[in-house]
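Removed from the display is one protein chain of the complex; every other protein chain stays in position.
After this line comes subunit A, so read on.
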Amino acid sequence: MTVATNAWFTKYFTDYTYDEMFTPDLSVKEDWQELLENFKRIGIDGLTQRQNDINWLLEENGVTYNVYNDPNGLNRPWNLNVVPFILQSEEWRQIEKGLKQRAHLLDLVLKDIYGERRLIKEGIVPHEVIYGHRGFLRQCDKINYKIDKHLLLYAADLARGSDGRMWVVNDRSQAPSGMGYALENRATANRVLADVFADMNIKRLSEFFKEFNEFLLEVSPEKIENPNIVILTPGSHNETYFEHAYLASFLGYPLVQGNDLVVRDGFLFMKSLKGLKRVHVVLRRVDDVFTDPLELREDSHLGVAGLLDVVRRQNVAVVNPIGSGVLENPGLIPFMPAICKFFLNEQLQLPQIASWWCGQEKEKKYVLENLSNLVVKPIDRTNREHIHFGSLMSEQELENLKKEIIKKPYHFVAQERISFSTTPNYSKGTFEPRNMVARTFTMAGKNGYNVMPGGLVRVAPERGKLRVSNQRGGTSKDFWIIGDSKNEERQNYSWNRRTAVSVSGLDDLPSLTAENLYWAGRYVGRTLVNARFLRMVLKQMNAPDTVANQQACSVKMNVLYKAVTQMTGTYPGFMDKDKAGNFAIDNPLKEIIAVVLDKNKQGSLANTMMMFSNSYYSIRNLWSSDMWRVFENIQKLWRSLENEKDVTVNKMIKTLNQLITRLIAFMGLIEESIMVEQGLLLYFIGLQLEQSMLTITKCRSLLVIKQSGQTEYEVLESLLSSHESLNIYRYSYRSFIRVEPVISLLLMDLKYPRSLTFLLGRLQKDIARLPHSKKSDTLMQYEKNVFEAFSSLRLANSEELAVVGGENTLIREDLDTLLEKLSDLLFETSQSISNTYFNHTYKQSQLVDQNFPL
């Protein structure tokens, strides 16, 4: 070891533990030595810089992990440490062999459990280990599959045991997470550390993912050119949603939710804009019991009713098969050596964590006597809250646990408290040893199982902490296996995709995605128009004459305040007294602040922003990273205003200015990042419709009632300014602002992109491109509505619209009637579009109400 690197590690060890970087005689392992040499070149400052780069890149790309009940809210940034984890290739070869054997063995166990059950009949595995496990789904008994392997994806958590070897501590077999994060970690490390490890010949992940893609095509029950593959996610609130979206866009398959799919006539279909489209393969990230509310958990809204029956008929392949959760079973661990002998007549190659199943007298006795040194888990709940660490429990807690075990012994397994090995972690300028766990991924292939050369390494959040889990917060590491040959292919992820979204077009767009895009368009439109309007009102509030002379301006300000309420729909607002009997007009600033910042006030800008974010999160697989960056910027900007202690008019104006600029940048990016066929059309339709509707509301609030001379002038000027049309008006009319030309410009101009007629003309063209519009010569309802709205405007005359109804009134009745009619027509248009294209939202209910955990 060189002096420099040596110095980095002088304070590294506090007590003796096994550390991954060192050999037992405390010299640095060969591959690690090379890494340290490389780190030395960039130095401590360089490392800090690289770590910052990684953090920045992950945040920029929106790599997140949702932690339930996290005060930081959803979408906590993912952590990746600059120091990778390296496993010597010799050791890896042994592990790889062991993983293949274990995957093969668990596949046989899975087939046996849902088949002949020889393991039980011949006394190899006690029946309670299977029958007493919630994951054993009797509904899946005796299902036949077209592919000979049943366990298709398998993940194992490895940790170093007391004998210095890597042990299996957990088996994951339902919908293992982490593959996408491993891939993202590598991509990030590649970008930030390319120069550091360029000469290190790290094994690439691309081959594994290429095979993974081929494997998904392979498992299709029908041998056709382009089987339809979907990735089923529980939704954007799931802890690993980022990964679902990432894999979907990396592999090029649609990301769907249970609502997007439907079972008809024994087949599985995806609801798309055009209609139903057959699905052949489902890569699912939904747990077993939630996949089918008909046969499994009745109260699940994450699955598809009837899916299991389609599986039984061999008309769809689900990866992994439903029911495979029974293998996530520490109760099996003590019996694995016997199972291995029974099926393969071999020794188990990978050691496992020592485990005692309490269903046996002798084992139970041992566990009860040594409880404080053991870790106790139920056989069927292997994560988080359900694990009892004996050493951390009080006398009373231990007593209670004992009672639990005695009452239902077969339900518990005790495991050795394993002294995890540590691995160097770079933190605040020093290296610290952190406990680690590595998740490895194995996948069925044509010849046996393939193992990802690497995986996901997670380390404890603090030095000295044993628990390692993303759910509790923590850091991950890139996982390196050093290859033999110096010249491995540098192939990129550009394999020939037989299936891709781009070939399928608008007709096949999942209707839930379509709906999210439509609402994204509507919310972004609403945010922009309302932000501009509020900014204009705030500026007027701050104008010298408003401040100086409250009375003189009150008529104009009154009109504007009321318009704020009407535009945002935040009633009663300035229109009436509130429940407590107070008039908002007495303290307009307070109400305006609420309209801008109160998230819980329906229609407020903050509320609209929230809806806007939600609809964008749900379709994030369509985003480019630039979009993500701007989006994050918008969020940050907004948070800073929310956290502001003393909100003033000026501060709000400043924030709105920035918000508007960024929104426009964001909208520009959307238009160039998503293709019309991918659903951009729906976004445009939503956007035009929203802008049209708000233009109508704005004009109704500000133009229908005639004001006296100076006030009318000021209101018209405010209207034009909030519509960003003041310059255009001056350029086009070069006159004093009058109501007729304003009506002409904002409502009837055929060429001005901000006029209502222009917006409706464009809307008319866009909706004509929707799948059902093309069907026949008869117009769809939504087409009729927009056509009627457009024609009504074209037939109107601005001079007539500006006329006040009679002598005793100040109301422009013709204008009011027209705008009311347009408003109704557009509302109906929105409903008609929803009913035609987004009707997947039928409420799902049970014939007989039953709510219980499986």
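One rule holds for everything that comes next: a residue touches a chain if its C-beta (ideal position, glycine included) is under 8 Å from a C-beta of that chain, and two chains touch if they have at least 3 such contacts; residues count from 1.
Basically, contacts and distances are computed from a predicted model.
Visitor: Per UniProt, what's the omitted chain called: "Lrp/AsnC family transcriptional regulator", "Serine/threonine protein phosphatase PrpC", "Transglutaminase-like putative cysteine protease" or "L-lactate dehydrogenase complex protein LldF"?
Guide: The correct option from "Lrp/AsnC family transcriptional regulator", "Serine/threonine protein phosphatase PrpC", "Transglutaminase-like putative cysteine protease" or "L-lactate dehydrogenase complex protein LldF" is "Transglutaminase-like putative cysteine protease", the UniProt name of the unshown chain.
Visitor: Touching the hidden chain in the complete assembly: which of A:97, A:365, A:408 or A:639 does that?
Guide: Only one listed residue reaches the unshown chain, and that is A:408.
Visitor: One chain is left out of this view; which of A:116, A:141 or A:346 touches it in the full complex?
Guide: Looking across A:116, A:141 or A:346, the contact with the absent chain belongs to A:141.
Visitor: Have a look at A:239, A:295, A:515 or A:690 and name the one touching the chain we're not showing.
Guide: A:295
Visitor: Which one, A:169, A:270 or A:305, makes contact with the chain that was left out?
Guide: A:305
Visitor: In the full complex, which bits of subunit A touch the chain not displayed? Write them out.
Guide: Spelled out for subunit A, the touching residues are 120-121, 123, 127-128, 131-132, 138-139, 141, 263-266, 293-295, 298, 305-306, 309, 312-313, 407-408, 410, 842-852, 854.
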